[in-house]
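Below you'll find the structure, written out as structure tokens, and then a few comments.
One protein chain is absent from this view; the other protein chains keep their places.
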Amino acid sequence: MKNKILTMKEAVEQYVQDGDAIVIEGFTHLICFAAGHEIIRQKKKDLVACRLTPDLIYDQLIAAGCVRKVVFSWAGNPGIGPLYGLRRAVENDYPRKVEIEEYTHFGMVARFIAGASKLPFMHLRTFSGSSLLQKNKNIKTIKCPYTDEVLTTVPALNPEVAIIHVQRADALGNAQIWGLMGVQREAAFASQRIIIVAEELVEKEVIRSDPNRTLIPGMIVNAVVVEPFGAHPSYAQGYYDRDNQFYVDWYQVSKNRESMERYISDWIFGVSGRREYQEKLGLDTIKKLNAKEQFSVPVNYGF
Amino acid sequence: MKNKILTMKEAVEQYVQDGDAIVIEGFTHLICFAAGHEIIRQKKKDLVACRLTPDLIYDQLIAAGCVRKVVFSWAGNPGIGPLYGLRRAVENDYPRKVEIEEYTHFGMVARFIAGASKLPFMHLRTFSGSSLLQKNKNIKTIKCPYTDEVLTTVPALNPEVAIIHVQRADALGNAQIWGLMGVQREAAFASQRIIIVAEELVEKEVIRSDPNRTLIPGMIVNAVVVEPFGAHPSYAQGYYDRDNQFYVDWYQVSKNRESMERYISDWIFGVSGRREYQEKLGLDTIKKLNAKEQFSVPVNYGF
Amino acid sequence: MMGSYTSSELMVARASRELKDGEVVFVGIGLPNLACNLARRLQAPNLVLIYESGAVGAVPSRLPLSIGDPCLVTDSISVCSMVEVFNYYLQGGLIDVGFLGGAQVDRFGNINSTVIGDYNHPKVRLPGSGGACEISTHAKKIIIILKQNKKTFPEKIDFVTSPGFINEQNQRNKYKMQGRGPDLVITDFGVYRFSSENYTMFLSEIHPGISVEDVKENVSWHIDISPALVSTNPPTKEELKIISELDPERIHLR
Partner (left out) sequence: MMGSYTSSELMVARASRELKDGEVVFVGIGLPNLACNLARRLQAPNLVLIYESGAVGAVPSRLPLSIGDPCLVTDSISVCSMVEVFNYYLQGGLIDVGFLGGAQVDRFGNINSTVIGDYNHPKVRLPGSGGACEISTHAKKIIIILKQNKKTFPEKIDFVTSPGFINEQNQRNKYKMQGRGPDLVITDFGVYRFSSENYTMFLSEIHPGISVEDVKENVSWHIDISPALVSTNPPTKEELKIISELDPERIHLR
């Protein structure tokens, strides 16, 4: 079967289009900053940026003017403070007006489940008694045909593009994740085009040695980008730690419009890609974040 | 926390009651024959036996008179022929009348998903155009509040007891499965009482070395039974192969009422438990089924 | 036996030729499994085999007796739970080809694998749907394989387990089924396709040594014959060699 390996530049050029609904998933873990930066470099426009937790990467996409709408459930810099890029867009229409469409985590998860299952909606027990029910007209209700109970519903979410960062993948896009998995599987199956970004390219034999670990099968993958350290300042369990200092520092960097734009200019437009980003970051930081070794006890797949 | 280890005899005595809806899940893989045999030995009555594929173990439970109703989606001896015990019950009320409630695999899976999620129903796209829609009044329809499309629904299934066979578990019931997982996770989360039957009891450190592998957390588990070879003639990936010859032979054993009752008398009532069953089976058979070694490539959980 | 090959071998070879490289196939045990693995050895090395048990990209090293055999897991690409198989793969629309068998098929490709006689007082109770109903609903293309006689090709089937086109109006659109329905029916007499006008089966290929009369005698309704009727290409030596390697004990080739 065809090798699907592309550079990040090629993958974003070919699979991310202006106006696309896009999801770069990853709950704290495996957030693909490398892809976000390339999207900014290619000046993609009018994206509908979907994600449970917009995080710093969507903060940057918004500040760079790539986004027309954010679909989300928790918008903050975890443990630190707000996302100032998003706030400037929502509160002051800067650099452009950005619409928001807001759910809870469960609501977003349910939207991706429906999307992956090609169901038009999913029902769940949340939103009742909350103001979101009034503010978001996409949240509706349905009556159970067995118990007559009323449950809330959310519509399926089927983005045009999913970008999923993984620890290891083969050249066909068979991708394995361990540690936090968030809602990546559902985001991938729900999307029309899927870019896998891997810390490490492995032979298919490695994947096939542990098939239960495969979160996303190559058959739904359009492109594989090999991008070590591509999740920094997020992390990849077993590869490198979360750069908590970066998140702490982002508070000051992003609070001020000019300093945030300087960051984008220096660290995104100022480098050609992840290799230069790593060089700029410096070996000390990279070394400090290097993961220690703590291996799983292997299991036997023989019969 | 409390060690939950019981013998199979104790676990069935304490957690399986006459009249219970019970699920011994496992799709071909990890079907807990040891538990089924103990239920027969303890002469449990009026069970509602739920399972996608009743398989030989429910055939035996039915022939032994333990079951009043079967809830299922495919009733056969895979690749071989019918389940004669079930057929005699359904066609001739022997040894007792057994009701059936029938779905498709997807229907049963959706029932367990709803049960595990404490939702009263799940919607799906199947049954339309099939005769099951007329024959099973539990299959209903619902209209999507977004698209007006009509979808079929199934009600939640929440058995009283789930018995789940696993490869390894710790004394608290944290249980890991690899290879085929069927719908065991959902069956367990949907049930009120859960018995884990493990091929191998391991230290909690083994479980914690690979948390992504944990299918069922100890917090929902009532009892842990350590029962090596407890799935025979089904199999445990990495431990022993499926005894295909047993399944082939079952055709003749079960076709005839007397020979099936002789089997139950000799191999279930004639032994006190799995140890004696293994002795009766003999070392040659056991050796022949022993799994070869083919280990997974370990992953790093360090940070 | 037809010359130097059995009708099962012909059915397997004919089915395998339908499979294109890179397609995703939902495989059942028996002849479909042989057909898929034959295709993998010939024109479709990258055929992705999915079994309802959750094995994706299986590369069975022996003949699996059941759909959940351990040989489907070892060295497969992915093993997932049945929640994912049915929600994301099947209902998700990822399956190109699904194989179905059954005890009876009618002229619209509706299949019965549930019961002979009355549902509540069955003459013969069969296994039931398993995943067949959803395969027939969701796989883009369905290939039906079964042995043919007047009983298996009745005027009316006793139970619709897996909907084909349902009736001459093709009710699939009404139910918004994403699968296009049965594409062909392969039996030990010939290969059937469906009219795009009335969604009724017609004979499209006839196996070597079989006459149109033989076919008619083994269908309960008046079967249409294609004006372009051709003779099924017999299995090649290479096909036969591989088939016998796949099932050396001829478990599924009886």
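Each chain carries a letter (A, B and C) given by its place in the written order, and its residues are counted from 1.
The rule we apply is simple: a residue touches a chain if its C-beta (ideal position, glycine included) is under 8 Å from a C-beta of that chain, and two chains touch if they have at least 3 such contacts.
Remember, predicted model here, so these are calculated numbers, not experimental data.
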{"item": "Touched by the hidden chain, restricted to displayed chains", "value": "A, B"}
{"item": "Sole contact to the chain not displayed, among B:Gln167, B:Gln184, B:Thr214 or B:Ser296", "value": "B:Thr214"}
{"item": "Candidate in contact with the missing chain, chosen from A:His29, A:Arg193 or A:His232", "value": "A:His29"}
{"item": "From A:Glu13, A:Glu102 or A:Glu160, residue that would touch the chain that is not displayed", "value": "A:Glu102"}
{"item": "Interface with the unshown chain - residue positions in chain B", "value": "1, 113, 116-119, 174, 185, 189, 204, 207-209, 211-212, 214, 217-220, 301-303"}
{"item": "On chain A, residues whose C-beta touches the chain left out of the figure", "value": "27-29, 52-53, 72-76, 78-80, 82, 86-87, 90-91, 102-106, 109-110, 113, 124-132, 135, 149, 178-186, 235, 237, 241-242, 244, 247-248, 294"}
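Quick note on the criterion: only the chains that are shown with their structure count from here on.
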{"item": "Length of the shortest touching-chain route, chain A through to chain B", "value": "1"}
{"item": "Greatest separation from chain A - chain, by CA centre", "value": "C"}
{"item": "Central chain (distance from its CA mean to the mean of all protein CA atoms)", "value": "B"}
{"item": "Whole-Å separation of chain centres (CA-atom averages), chain A against chain B", "value": "37"}
{"item": "Centroid distance [mean C-alpha coordinates] between chain C and chain A, Å", "value": "40"}
{"item": "Rounded Å distance between chain B and chain C, as computed from the means of their C-alpha atoms", "value": "28"}
{"item": "Multi-chain contact sites of chain B, meaning residues that touch two or more partners", "value": "124-125, 149, 178-179, 181, 235, 237, 241-242, 294"}
{"item": "Set of chain C residues in contact with two or more other chains", "value": "55, 70, 73-74, 79-80, 87, 91"}
